[in-house]
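The complex appears here minus one protein chain, its other protein chains still in place.
Per-chain residue numbering starts at 1, and chain names A, B and C are given in the order in which the chains are listed.
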Amino acid sequence: MATVPVDLSVVDECRALAGRVADDVQRYIDRHTTVGVERTVARAYGVIGADPEGAPLPNALVDRLQAAGALSRGVSWHLGRALLDGASSVQDAAEAIAYGGGSIDVAGGPSAAQARAALEGHTRAAIDRIDRARADREAFKARHEVGEAPLKYVIVATGNIYDDAVQAKAARFTGADIVAVIRATAQSLLDYVPEGATTEGYGGTYATQENFRIIRRAADEVSQETGKYLAQTNYSSGLCMAEIAWMAAVERLDMLLNDAMYGILFRDINMCRTFVDQYFSRRIVARAGIVINTGEDNYLTTSDAVEKAHTVLASQFINEAFAKRAGLREEQMGLGHAFEIDPWLEDSFLLELAQAQLVRQIFDRHPIKWMPPTKFKTGDILHSHVHDAMFNLAGITTHQSIELLGMFSEAIQTPLLMDRYLSLKSARYVFGTARHLGDEIQWKPGGIVERRAREVLASAHEQLAEVERVGIWDAIATGAFADVKRARTGGKGFAGVVERHAEYLNPLLEILEAGR
Amino acid sequence: MATVPVDLSVVDECRALAGRVADDVQRYIDRHTTVGVERTVARAYGVIGADPEGAPLPNALVDRLQAAGALSRGVSWHLGRALLDGASSVQDAAEAIAYGGGSIDVAGGPSAAQARAALEGHTRAAIDRIDRARADREAFKARHEVGEAPLKYVIVATGNIYDDAVQAKAARFTGADIVAVIRATAQSLLDYVPEGATTEGYGGTYATQENFRIIRRAADEVSQETGKYLAQTNYSSGLCMAEIAWMAAVERLDMLLNDAMYGILFRDINMCRTFVDQYFSRRIVARAGIVINTGEDNYLTTSDAVEKAHTVLASQFINEAFAKRAGLREEQMGLGHAFEIDPWLEDSFLLELAQAQLVRQIFDRHPIKWMPPTKFKTGDILHSHVHDAMFNLAGITTHQSIELLGMFSEAIQTPLLMDRYLSLKSARYVFGTARHLGDEIQWKPGGIVERRAREVLASAHEQLAEVERVGIWDAIATGAFADVKRARTGGKGFAGVVERHAEYLNPLLEILEAGR
Amino acid sequence: MATKNVLRAYGDREGDGMVQMSFTLEILPGDRAREAAKRFAEAHGLREPIVSAMEQCSAQHSYFVVYGHSVHSVDLAEIHVEELAAKPLDRDEILALAKQLGRKIVVVGACTGSDAHTVGIDAILNYKGFAGEKGLESYKCFDAHNLGAQVENVELVTRARALGADAILVSQVITQRNCHKENAAALVALLRQEGLRDRFLLLLGGPRIDHQLAVELGFDAGFGTGTKPSAVAGYVVERVLDRAARSA
Partner (left out) sequence: MATKNVLRAYGDREGDGMVQMSFTLEILPGDRAREAAKRFAEAHGLREPIVSAMEQCSAQHSYFVVYGHSVHSVDLAEIHVEELAAKPLDRDEILALAKQLGRKIVVVGACTGSDAHTVGIDAILNYKGFAGEKGLESYKCFDAHNLGAQVENVELVTRARALGADAILVSQVITQRNCHKENAAALVALLRQEGLRDRFLLLLGGPRIDHQLAVELGFDAGFGTGTKPSAVAGYVVERVLDRAARSA
């Protein structure tokens, strides 16, 4: 086996450092909630619908509470209180608070315990809904053949959910294991989740609950038609991280792009907001048995992949630490990394192999997610296809778990039907023709690959020590990841962060945290 | 280094067996000449020109001698005699014999020694011409940068020599080290070499002395323009094997496709004819310092590349043995092999690596020539390009010497300008990105690669033992190579084989054989 | 499933007409060259062409990749093409059918002219076959003769007559500047001249052959890339029976 030397004591130290980094943040998380978390809770309790302009009721509800300075008790407390006050249903209660125009009094009212009790049946129903969806997904999946690793993951991104469904089915038909519907360009910055089926989006299609259903239905159909399971994934990311996690959980999605820091770095979303949101989203994901994919690959689209390879590894330790604290098992942690070294650099393939193998060994139980070359892609589609083939070869050689297939049209457009077909064909070829290459080779002791693996781990360790010293807040403020600097109170969505009241109520979180 | 285990005693035995196979044939060769050999001698003595129908004078001359049953003394004897009889020049003598209509008397005349003496100055001039061309080539080459191995070899095949020249220059401009002008479809079956520049050919362009010059001129120009040497190659193969070798020698070609058995197997050319012709052609090639490329790759276009891999190796030993007997140094023996395993076979890439590495190690001083996938190519150009990339990867990993680059349009047409550009670009990428892969890896002891290498060598040894037992004549008659069966007296060109007279004269051969 | 009648190219949105082109022009990369490539694509009916690659590929040429929305479409209603391989018979069906004839069917095949590619005709005729199927030699109902490659048309006709062939199978692989068409047409002309055209069932095959083309060249049928021996066997048996019935 083509293993690289990994100093396990260094790995342990990295984990310990990352753990302390996450613990520091966890103390903050445990004292805060956000509009996103509370909207998620409302949705879980069954609050649905939108006003004629399309503003969802969960938003109206939570915004109203926040405007009244009443969100710190948690939307659950308000809903519980309304039920105790005679509301006929959670939905009615939500509508009354949102649109009723009555004053919202936080003084008085029931205790958290009373409100919790009032909600008890609803709470159980909410959790049951997640559990049922999970059981359904697992049962359906068990009836179908599932792909061999590396799982072949492709994206569709037509902007129109009905076209997406056609393309998703075609993808499974020609060999895909996982389909991701890429999200419309600016959705991560929307502080609400659009309603219903959507047919207009740039660079992708909106993530909505109805769109999730449409794709799941198509995926179910094609799984049945081909006898092979087509997994579905989307983005639990941006300002609605937690809401989308919940929608995915109940709509039987298999995976989610979900990262503790991506929104901060790449969407300039406030870090306090993101940390709190990611925690709740991951609590849901953990319960739903969904696999997350983290976004460290993105670092290498802005930073140099040779110089900054260690930042990927350091960040993976941090994402892992956060994920553990949110109750995820290693088998649910699809840590992300990528093949983004300048292809014209001599021996770049060896450096890619070193990194891929290092990540594989350090995160040996994790379904790691391996991303294709994008940054150095050009519009020369023939060459681009070869570049992807080398990526596929590295993937099979180092036994990656989930492989997002590169597209030869990467530098031109989101993939066409034909592009995806050819990409799948090529991956099938490379995975087959070099199936056991990784098992057949050993790296030369002290050679390029071994030296590179050692160096990356050492630098990651060094960086983690520094991050631990200054804390993640300052580390991000000084550009530790992706060469991007973000201030603690800067960025979008900070206004949606609320300190929890001493009597803050969130019965769902309590259950999700049970055994913590 | 990714070496495979090679049992050197088995290799030695293979060489010994092949040597005995070649010795048997050599006894035949030494007793025979052919119309092709004699035309070559005539050309070397300066016999040029063609009749108005395009039939070259060397043909008219030799045919006349053969018709008169006078060829067994050698064309040299007749030319020497004519000079002794007062002919003003070799050319005059040749014209007189060919077109004169006089009777040709073999009885009487000078002794071989006298005729030899009469030709002495001409003989020296003929050899000098080869030597001078070699010196010129080497001097010109020394003034330019030469490519790193694997040398990038591309073909041009427009049918029109002037278009070929444009394409050849473009090839060097975009990174080629060697250019081959592929020969028109049926030229190997022509028993004469066409005259002059040609602009009509199917599947390639005629090999003529003038065409060689046109390409050499273009190659010289572009070498100067780019500062990098462009080597030229063509086919010394078919019924005019030796004549073309001579033309290549004096026109400064660097390499020649030249195989001891290709014509027999793939063009149904008689085996006696071929063996005699290849010997003389190689004697010239040896003197000219030209590198030959043998054609074992072709076996795998008709036979299965997994089942019949050992036939390639066995044949390489035989080609090597013949080449040694013709005075070639190992550094001139570009033994051919190919990447032709069904790409959809699991671990086919490992089998290819095993074979490529085995050949590399056994023929360690030889500039081995590695041929791309062709048989399993389809018109899906994108996929085809990836298939070639895997071939390139195997080439750099196993340190092949000369690599004929695959073309994505292989299954469609002879390459267009753009195809060659992209092929070169891709090879440049793969050779760079994986430059030291071969030095970095070791094969797992007892793994797929090692087992395969052992198995192929063992089978080749077995086959060679069998060929040695029955002799090459019967081996070919029973389909030992390329699944093709050929009878000893069957095939084209047998009528052109002539037993040498006891007083057979060939002063050129005598010099070329000096030190034998 | 129902297929539309008027087809447009499809990228990722119904009706987008997305098409990719690549080509080489004698111009060096630059703004003018990009514009030239765009206009060249537009001339082919591509709207809003995107020049995604423009790279120098010789001292004076550039290679281009272009994507654009094609305005063109094809009307399937206007395409009248026999689907020869639509419902292929299996070996047993073929043998059963052939029994009706009461004798073996003689087929003679060759790769003709200067073309030396035997693999294709071997795949169809020889026992070994192709893609897991055995060739015509393996069928009891055929008496198959494979003359190999580089067979001249005259020789082929002579041998076919001598063997009393029912069908002549011609393979043509090299297509540069249409030499396959010329060579194939020459055989038909020769047969016509000798008044033998109707005596033989005439099949043409090769990677660039299709039924339509073969018929245009005067053959009875054409078979392209990936043809399986059984498809040829089935076709020959059916047509020979047909002829027997008609001449009876």
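By our rule, a residue touches a chain if its C-beta (ideal position, glycine included) is under 8 Å from a C-beta of that chain, and two chains touch if they have at least 3 such contacts.
These numbers come from a predicted model, not from an experiment.
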Visible chains that the absent chain touches, using the contact criterion stated earlier: A, B, C
Selected residue (touches chain absent from view) among A:113, A:186 or A:495: A:186
Chain A, residues in touch with the chain not shown (by the definition above): 159, 166, 169-170, 173-174, 185-186, 189, 202-203, 225, 266-268, 301-302, 375, 378-379, 411, 413-414, 416-418, 421-422
Chain not shown, touching residues in chain C: 1, 3-4, 7-11, 18-28, 30-32, 34-36, 39-40, 43-46, 48, 50, 59-61, 70, 72-74, 76, 79, 81-86, 175, 178, 208, 210-212, 224
Contact set of chain B toward the excluded chain (per top definition): 156-160, 163, 167, 378-382, 409, 411-418
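The rule we apply is simple: only the chains that are shown with their structure count from here on.
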Chain whose mean Cα position lies farthest from chain C: A
Centre-to-centre distance between chain C and chain A (centres being mean Cα positions), rounded to whole Å: 50
CA centroid of chain B to CA centroid of chain C, Å: 33
Where chain A touches two or more other chains, by residue: 380-382
In chain C, residues with contacts to at least two other chains: 22, 55
